[in-house]
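Note that one protein chain of the assembly has been removed; the remaining protein chains are unaltered in position.
Moving on, here comes chain A:
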Amino acid sequence: MNLDAFWIIMTGSLVAISSGLLGCFLILRRMAMVGDAISHAVLPGIVLAFLFSGTREVWSMLFGAAALGVVCTFLIEFFHKKARVPADASIGVTFTWLFALGIILITVYAGQVDLDQDCVLYGEIAYVPLDTWITESGLSLGPRTVWMMAGVTLVILAFITLFYRQLYLTSFDPAFAAAIGISTSLWYYLLMGAVSLTTVASFESVGAILVVALMVGPAATAYLLTDQLKVMLILSAVFGVVASFAGYYLALWLDGSVAGAISVIIGLEFLLAFVFSPTHGLVSRRRHLVVTTPQPASA
């Protein structure tokens, strides 16, 4: 494996771990598409950050994006709770509107700069090794993205291991959580903050669509295979990492898009789990049916 391949797979795996872990909680809360929503809704934040700072410097962009990510989750919750719009409709209305706002801002104010929605949506994981972090003494520390994603992954890992209990209970039974004094809205916003952070940090390199694929696909696959949340979290991260490896080599072999290949592998993993899962799979259910259906008496 050459160094470039290593960095690309490393980036994919780091994104896979952080979004796979958060994805488990999202699908259990029936909010899987929040990742999708945030990844689109950050666009106006990026444009505004660019307009205010006047540069494409990464930190101001990240700040603008993260702020809009939080605004997006706040609006989703607000429309859902106050206006009584169903959660999925609330997600759909909020992010399309914010994304469109971002596009208008780009076309009106930033049309002549290189800031287009293609790069926002699809990213390009193959370019990760190009943007390296070089110290003042000239030492190359590897790609900047890998460092950033490693930091984000550590934050997410710490968040989920330290506060597993609170996240678990508020996802399963918010009323009971509130009754014993665990604030459901606090943990909702912390979880959504973590999702925003991950989405924003990863979409620049891997693109919005791969983030969404990694957030929902491995978690949904793991959901089919286990009845324990801890196992589900581990499986979800593992499936994401496996997809990053296999996807990279599939792309190499096909000479195609790495992000696309990773998403395809995620889809294949889900399909395999759907067919062969010991508890929820097609095969085992079919076998179960045959065993439990009483044979009709011979006529």
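Basically, contacts are C-beta pairs under 8 Å (C-beta built on N, C-alpha and C of every residue); 3 or more make two chains touch, one makes a residue touch a chain; residues count from 1.
Following the convention adopted for this analysis, contacts and distances are computed from a predicted model.
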Its UniProt record identifies the chain omitted here, from "Acylphosphatase", "AMP-dependent synthetase and ligase", "Metal ABC transporter ATP-binding protein" or "Serine/threonine-protein kinase RsbT", as "Metal ABC transporter ATP-binding protein"
Across A:Ala178, A:Val238, A:Leu252 or A:Leu268, the one contacting the chain not displayed is A:Ala178
Touching the hidden chain, out of A:Ser18, A:Thr226 or A:Ser263, is A:Thr226
Omitted-chain footprint on chain A covers residues 28, 162, 164-165, 168-169, 171-173, 175-176, 178-182, 223, 226-229, 231-232
